[in-house]
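Step one of this worksheet: look at the structure below.
Every protein chain but one is kept in place in this view of the complex.
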Amino acid sequence: MNAWLVCASLLLVAGLLPVVWGTARGPLGHRVVAQNCGTSVVCLVMLLLAQGYERPAYTDLALVLAVLGPVGTLVFARLLSGELDEEPRWGRAVTALTVAATAPVVIASCAATGPGRAAVKVVFIGVLLAAGNVIASRTLSGAHRNPTETRYD
Amino acid sequence: MRRGRLGATVAEILVWQVALSVLWLVLISTVDPLELFVGLGCALVGAVAAVAARRAVSGR
């Protein structure tokens, strides 16, 4: 069990278990922010696992999640827009923390991969992940501020 | 006027195709001539879709 896998397990314990806790209880606005954070955390975990098991193919998992994670959050922001009442106070801090955690993981993966197309791929995944996280959280705070009154009649 | 529009559309499709092909070549593991061929073809389809989507979104 090398350092990458240790980091991956630490990130899982510190990231995914609080996300599960946050998604299971609390007002709906808190839960959606927790789900958004969860997709980014799991994407970083996939990058770490790709280095830890020494299979560069696992970065494709991080790529797919960097694209589909924000799409899932946007689905929730669109279809639950009438019911998102309050934005959590820790929402911006959690988003900033997740985006900030992207940088060391991406830099470490690039340094371990060495120069070439694989490093460019990892950088691209990191940029996509950060951009997707920021876009999704901005959309969520916009939906929090103006809850649309959807009428069903 | 219409020929100018056609030229602009073709140029935009080419730009999208080059960008998507470069992205494809970065993301795959080994670069063969076959991969290049497949990438160019799929990038062309994606480029047409992207130009259509951009037109639909910006309302031109």
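In this document, chain identifiers A and B correspond to the written order of the chains, with residue numbering beginning at 1 in each.
FYI, a contact is a pair of C-beta atoms (placed from the backbone, for glycine too) under 8 Å apart; a residue touches a chain by one contact, two chains touch by 3 or more.
What we mean here is this: contacts and distances are computed from a predicted model.
Candidate names were "MrpA C-terminal/MbhD domain-containing protein", "Outer membrane lipid asymmetry maintenance protein MlaD", "Carbohydrate ABC transporter permease" or "ATP-binding protein", and the UniProt protein name of the unshown chain is "MrpA C-terminal/MbhD domain-containing protein". Within the entire complex, contacts from the absent chain reach the displayed chains A. For subunit A, the residues touching the chain absent from view are 1, 5, 8-9, 12-13, 16-17, 19-20, 23-24, 28, 31-32, 34-35, 38-39, 42, 45-46, 49, 53, 55, 57-58, 60-61, 64-65, 68-69, 71-72, 75-76, 79-80, 83, 152-153.
Note that only the chains that are shown with their structure count from here on.
Averaged C-alpha coordinates put the centre of subunit A at 29 Å from the centre of subunit B.
Within the complex formed with subunit A, the residues of subunit B that make contact are 23, 25-27, 29.
Within the complex, the subunit A residues that touch subunit B are 56-57, 60, 63, 117, 120-121, 124.
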